[in-house]
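Note that this complex is displayed minus one protein chain, with the remaining chains in position.
Now for chain A:
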């Protein structure tokens, strides 16, 4: 780390701008705060919103974890980790419990987060009403007037067409009973983890220049009709082929040789931890 540069890549003015937007976002849960999104050394749409939040929040003693679709070792996660480490010198980790700051794309870790942690989510499309209304000034007005019939209409259409809500990810949520928010493309499985979360959840969209937040202990309710209640993805009867965990979010994979469908933990660090603990127990047992 060179001493003549600012800490954490950004100049102080940029950090101030992003922190100011973040504070406003925390004060108005679910409201999309516009901010002056910076030019980053990675392309827009590759996590610049999350990265800007991370770089504006990070301190020298923080421990960082970066997840990309549940994986700690994918290219995107590794490059972001490298960039932050080279410009701050902070420690990075794969362990969810060890981290103070977790930047994630499309997943919330399986291990429940605590009040000492901050989760930063990367958001490609922050506007839940965009598919029904292309104009920004119109969607802003709809938010201000609490007019969310468009978001409901999208779910209604899916039910009419497919017999169920077909949101694979990014199922819209009501935050604190007021704003409808895009929770970023996390699977429906992760939506309930946002409800009354102990950790602060910040969402950043670099390309769309928006920051929004779910403060700790905030009600987050997934949109659902009376006769079609909200349901998470079901992995009934399946377990991870590596660590044997059930009741977590599993990836469905097809074995290229046998053509069989197999399931595996999506959260790689969770899987590794399960494997290590069984290994450790096995070693301890064999010594005893």
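Assume a residue touches a chain if its C-beta (ideal position, glycine included) is under 8 Å from a C-beta of that chain, and two chains touch if they have at least 3 such contacts; residues count from 1.
The criterion applied here is as follows: contacts and distances are computed from a predicted model.
Only one chain is not pictured, and the protein name UniProt records for it, out of "Pyruvate dehydrogenase subunit beta", "Methane monooxygenase/ammonia monooxygenase subunit A", "Phosphonate transport system ATP-binding protein" or "Response regulator transcription factor", is "Phosphonate transport system ATP-binding protein". Residue-wise, the contact with the chain that is not shown comes from A:227, picked out of A:12, A:227, A:260 or A:284.
Within the complete assembly, A:152 is the residue of A:152, A:174 or A:235 that touches the hidden chain. By the touch definition given at the top, chain A reaches the unshown chain through residues 132, 141, 145-147, 149-150, 152-153, 156-157, 159-161, 225-228.
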